[in-house]
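Structure below; questions to follow.
Omission of a single protein chain aside, the complex is shown with its protein chains in their original locations.
== chain A ==
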Amino acid sequence: MVVISRSGSKRTVCAADDAARKLGLRVGMPASKAQALVADLAMYDADPVGDLAALDKMALWMLRQYSPVVAMDGADGLVLDTEGADHLQGGEELMLSGMVNRLRGVGVTARAAVADTWGAAHAIARLTSAEWTVVPVAGTAKAVLGLPIVCLRLAPETINGLRVLGIDTVGQLSAMPRAPLTLRFGPEVGRRLDQLFGRVAEPIDPIRSLEIVGVSRPFSEPIGAAETIAKYVGRLVVQLCAELETRGLGVRRADLIVHRVDNTIQAVRAGLAKPVRDDKRLTRLLTDRIEKIDPGFGIEKLSLVAVWAEPLEEKQQSSSLIEETVVDVTPLVDVLGNRGQRIYRIAPVSSDVPERSFRRVGPMSKETGIDWPTNWPRPSRLFAKPEEIEVMNVLPDSPPRTMTWRGKRRRIVRGDGPERVFGEWWLRDAELHAVRDYYVVEDEGGERFWVYRAGDGVDTTTGSHRWFIHGIFG
């Protein structure tokens, strides 16, 4: 399959898939030649407008998902400022591999790179064969010196001119004296080189679409004090809420973008569990992390953007005279969640295996009313990993007489059981015959433990017959 682009009456191949490349088709080849080489070639007309729209859509998705600062990078790429955002995805490596995999899931082959500068990431993503690359901090120069000069985002004529001079790689170009180059090709070459190596700042102007509601406030005199920032954030939030009200929306994710005088951008992101249009709550969430903002020499512009907004329904308050008021805990959940705490509820799962009998659900997920069965006692502390114990027991179906756990030998006075739990063969083949016999045992001091034997005590195919302690009763 190839995609054909037209310029005037000339039709050329502008993209080819793996199968076509194996047959010898190349980008830039005339369409008629490609047709001559491969008889039943699937040819599609290029749709630059549609491509751009799709890229725009992807950029908006990235904006919600990965980072508050996303912009288009040429016609075929996106650039994200992920500083301070990668830890939310488990680090840079996981973020990149996850990004590439998710895009592959929707049928997009993508290459990704993280580097110190926009230029370096642009070059490495396009010119290395790896699906994703993470360039270590301050390793930019080493990574880009060997790359060809096409990666420099220069005009094609400039590239051709440089090639004529015998310059092929970034390393060669950066070793050239700057003055003759500027005289011959203009200042663009030097500027791109400096941007690549991070000698010149290159701020990313984040994309915005019409649906995204945002307000901003430039300052004639740069501000820096935390109180001043808080004051203006408060005003911006009021403005944003008024904007949202006219559209009937509530914020799910808001970004405060701080433009500093030295042309760098910082962002504070606040997420909410439910759509919100309450200015006090939003201000609280954003000002909660004001100390994370480094004002440097001053802030010249603050902008607040509701990156993710959802329709907000107004609800009529029931009279407190008739019904008991149900307190909405979402504000608290938002405050704690934005501080980076893991916040969740535990919901029952219908499984007899203790460690599979619960799962974490979102704190504001729907209340199901389902509870665990209460016919068997359950310990209040469950070990993540059952610990092996030594026991002495007489009969396979009775609780042990003594147990030694963490070097301490205990005489068992009372015991209850067995409660037999069968392996869940529909989850794992190895569990087809697996059995655990759980006992509640109590030692002389009154401490109660939940112990189990792997296996039924007779047949060794059911388990190793070793004993483990799995929990402590209260």
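In the analysis below, a contact is a pair of C-beta atoms (placed from the backbone, for glycine too) under 8 Å apart; a residue touches a chain by one contact, two chains touch by 3 or more; residues count from 1.
Convention: contacts and distances are computed from a predicted model.
*Asks:* Of the options "Response regulatory domain-containing protein", "Transketolase", "Damage-inducible mutagenesis protein" or "Tricarboxylate transporter", which is the UniProt protein name for the chain that has been left out of view?
*Replies:* From the choices "Response regulatory domain-containing protein", "Transketolase", "Damage-inducible mutagenesis protein" or "Tricarboxylate transporter", the unshown chain carries the UniProt name "Damage-inducible mutagenesis protein".
*Asks:* Out of A:15, A:72 or A:335, point to the residue that touches the absent chain in the complete complex.
*Replies:* Reading the full complex, the residue touching the unseen chain is A:335.
*Asks:* Among A:75, A:210, A:327 or A:458, exactly one should touch the missing chain; which is it?
*Replies:* A:327
*Asks:* In the full complex, which of A:175, A:413 or A:427 touches the chain missing from this view?
*Replies:* A:413
*Asks:* Would you mind spotting which of A:190, A:206, A:354 or A:463 touches the chain that isn't drawn?
*Replies:* A:354
*Asks:* Provide the residue numbers of chain A that touch the chain removed from this figure.
*Replies:* Residues of chain A in touch with the missing chain: 324, 327, 329, 331-333, 335-336, 339, 341-348, 354, 357-358, 363, 367-372, 374, 377-384, 413-416, 440-442, 444-448, 471-474.
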